[in-house]
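Let me begin by presenting the structure, written as structure tokens, before commenting on it.
With one protein chain withheld, the remaining protein chains of the complex are depicted in position.
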Amino acid sequence: MSLATETTALPAERFRVTRSRRNVAWTGVGALIVVVVLAYFPYIVYSGTTAILVQAFIVLTMASMWNLLAGYAGLVSVGQQAFVGLGAYFVLILALHGTSPFAALPVAAIGCGVAALPMWWLVSRLRSGYFAIATWVLAATTMLIIEKFSSIGGGTGMPLPGFAGLDPTLLTAYTYWAGLAVTVVALVGIYLLLRGRLGLVLTAIRDDEAAARSSGARVGLARMLVFVVAGAGCGAAGALLAISQLQVQPGAVFSVQFTAEMAFVTIIGGLGTIEGPIVGTAVYMILQQTLASYNAWYLIILGLVAIVVTLFARRGLWGLVDTHLNVRLFPVGYYLRLDEERPRGPRALPRRG
Amino acid sequence: MSPEPNGERPDGAAPLLEVRDLVVHHGQLRALDGISLRVLPGEVYAIIGANGAGKSTLLRTIVGLHSPTAGSVFFDGTDVTRVRPERRATRGIVMVPEGRRLFESLSVEENLKVGATYSRPGPWTIERVYEMFGWMRERRRQPTAQLSGGEQQTVAIGRALVANPRVLLLDELSLGLAPVVVQRIYGMLPQIMATGLTVLLVEQDVSQALRVASHIHCLLEGRTTLVGTPASISADQVEAAYFGLASAAAPGASPEEGEA
Partner (left out) sequence: MAWVNAIIQGVLVGGLYALFACGLSLMFGVMKVVNLAHGDLAVVAGYLAIGVITVTHIPVLWSFLVVVPLMAVLGYVLQRTILQGALDRSVLATLMVTFGLSVVIENGLLQFFTANSRAIGTGLALVSGSFSIGSQIQIGYLLVVVFAVAVIVLLGLQYFLSATKYGRLIRAVADDREAAQLAGADYRHVFGIAAAIAFGTVALGGIAYGMYSQLQPTTGTDTILLFAFAAVVIGGLGSLWGTLLGGVVLGVAQQIGAQISISDETLAGFIVFLAVLALRPQGLISRGAQS
């Protein structure tokens, strides 16, 4: 069998391994600027806008987590709403005991990460379809169990205490900054995680699991780590949700609708890239704002578009951009470059991750 | 007789199965690099070669389970390159796949029945298969997992036969079977072909192939290295073609390179 001989016929010294196709230092600076500008928003825009942005932050965080699970670790979970709900309830419970909900947020995230461990033990050995359903059942079970405790609102829920005496404008501002912080931490965290060894292991697993195992990659450990991180991330999103809605209702925070949103946003934006959920969230927010009064419609449209994208444009919107413009804002892959200016097109190693 | 270059056959013989300049890839790997061959009706055409030479890929492409990057497959004069595998089967190209691949949750008889579901009209029936392989009738309700390797191989052959193929493709019959068993199965080939079948087989066991074939085609790393009849090829030539050694050119011999 003959491989394309060009790459293998050249001596190794003529190749460099780089992390990205173009110089992306400027993207890092750009991102920083964006974050700084966003941080100023409460001073310059109306609270209605910041409220919408908080929603966007929640969706983006959840979508990024779902992307991590499905796009990188190959785990299709239809039960992440379990962590969203748990995150919200962690905050509620802590607030009922006197903690500030904002302070409770990181605790909720960690708590959900811990809660992910027994769940992982239950579902880790299942095949994809059964894994999906099992996570769904776990989420439904979690909700039913929580509903039994009337001290935290039972089946009807209760308002979130801990904001008494806080000026409403200040509250929206703090909520907004909390949302921004969660999103930035989530995205940066995922980027660093994937850029490092874990990313390499996950890509190897994705390409050929048996080969990955035999070369020493700790497949189970890698997946568990991803599941825990995703649990924590969704928990943080749930905590944000509780804070932004000022109440916690089981039916609302454990709704499978969150998974629908996470999944569709990720698929439409582009599965398997960090930028994908960002693009997808933008689409989602636009859709939601334009169809605000037709509540069920935006989910219908989102669902239909997700189906179409899955069947015909597998790499999503970002995938289209990526293919044509060769840009990665979050470079986590590796490229093999001849020591020329540009790497050769199809001769380079497959770009994944 | 000297080995013919590149599968060209004596004039006047219309091939039943023909492959022209076939190029097949597995992802980025070029598995077959410009293969051509012609199988005449009534022949036993054997493809030999080392592991990874592309033999099974060739068979799979002929039967339609793999799409070529370039080149074509002709059956009885018609271009079938774009035809789906199940339609090729109903036209008469039936393969006994590598590793038997019986339907494990089905009994012996059920396997045969499935094979007969879309059969062409012809002399082969389940009854006839039972007559040929005596033991099968009594154990026809047995789950195939309980059969020995040799028995499974015969059931797989039977399953292909009841479809009444015109050309029977045998992929590595000898795999995992004791030599005695292999010989016995190959020994039945004349009986099988008495009904007018043509056979194209892939075989790792070169001596076995040389014993049954009327035509030999050797592959190495996706290219044809030797074509000819067993009578006209020497053992040294086969060895050279099989392993890709530069051979001393004997008079009249022409080890072939396929077109790149």
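A and B label the chains in the order they appear, each numbered from 1.
The working rule: contacts are C-beta pairs under 8 Å (C-beta built on N, C-alpha and C of every residue); 3 or more make two chains touch, one makes a residue touch a chain.
Remember, predicted model here, so these are calculated numbers, not experimental data.
Asker: Given the contact rule set out at the top, which of the displayed chains would the hidden chain touch in the full complex?
Answerer: A, B
Asker: Kindly state which of the options A:L126, A:M158, A:L225 or A:M285 is in contact with the chain not pictured.
Answerer: A:L126
Asker: Which of B:V63, B:V108 or B:I233 sits in contact with the chain that's absent?
Answerer: B:V63
Asker: Of the residues in subunit B, which ones touch the absent chain?
Answerer: Contacting residues on subunit B, toward the hidden partner: 63-65, 84-86, 89-90, 94-95, 97, 101-106, 110-111, 113-115, 117-119, 159-160, 163.
Asker: Can you name the residues of subunit A that touch the chain not displayed here?
Answerer: Residues of subunit A in touch with the missing chain: 70, 74, 76, 78, 121-123, 125-130, 132-134, 136-138, 140-141, 144-145, 147-148, 155, 209-210, 256, 260, 263-264, 267, 271, 294, 296-297, 299-300, 302-304, 306-307, 310-311, 314.
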